[in-house]
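With one protein chain withheld, the remaining protein chains of the complex are depicted in position.
Then we have chain A:
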Amino acid sequence: MSFNLDLAVSAMPLLLMGALVTVKITALSVGLGVVIGLFVGIARICNVRILRILSAVYVDFLRGTPLLVQIFLIYFAVPVITGIRMDPFVAAITSCSINSGAYVAEIFRAGIQSIDEGQMEAGRSLGLTWKQTMCYIIIPQAFKRVIPPLGNEFIALLKDSSLVSVIGFEELTRRGQLIIARTYGSLEIWTCVAIIYLIMTLTISRLVAYLERRNAKGGAR
């Protein structure tokens, strides 16, 4: 059996539209995940015990269960409790961002803890509060250090977002499945889908490498 190029080409517009949806949920989820992760990451190391415990439970639960199961829980199980039917888009964003938030939290925690203790001491000795020292001194330095692992997380999430196809959300993978159901072109379509994912992930990793290089020049140690 040979590769049907015409089929691949004709499927492209639909697949690219799916890719756009993939980019959209990934970007939204990463954005929300970074916000969640920043707060949870700081909670992990703050001096309030209850926040430390809650954030540790959050991270353990979300990293210790499969994303697929989390998607099912949010899409099928939450409506059972609340009685509200979930929109697939909302369910997709919610599950991806709270999942990503757990990984990002660990990235931020490690980033913050990698900053020399003397920085916090210097800030506090000047009369700055813990919060001010975090905001102006620790987090800006930690941010530069976490760019590479955040980039990895971005790439991982972009690929993992294919899992939301199981709730019928039409991103790239789901689009591919639907086209195959119609045309039986497994070889052509899955090849195209793989290539589109590859192009997106390579773009992100180049972008991250660029940011890293630019930051290295920015005076900081």
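Brief remarks follow.
Here, contacts are C-beta pairs under 8 Å (C-beta built on N, C-alpha and C of every residue); 3 or more make two chains touch, one makes a residue touch a chain; residues count from 1.
Note that in this section contacts and distances are computed from a predicted model.
The UniProt record for the undisplayed chain lists the protein name "Polar amino acid transport system ATP-binding protein", from the options "Polar amino acid transport system ATP-binding protein", "Formate acetyltransferase", "Phenylacetate-CoA oxygenase subunit PaaC" or "FAD-dependent oxidoreductase". Only one of A:I137, A:I179 or A:V208 touches the absent chain when the whole complex is considered: A:I137. Across the entire complex, the residue among A:T129, A:S186 or A:T203 in touch with the chain not shown is A:T129.
By the touch rule set out above, chain A reaches the unshown chain at residues 116, 118-119, 121-129, 132, 136-137, 140-141, 144, 218-221.
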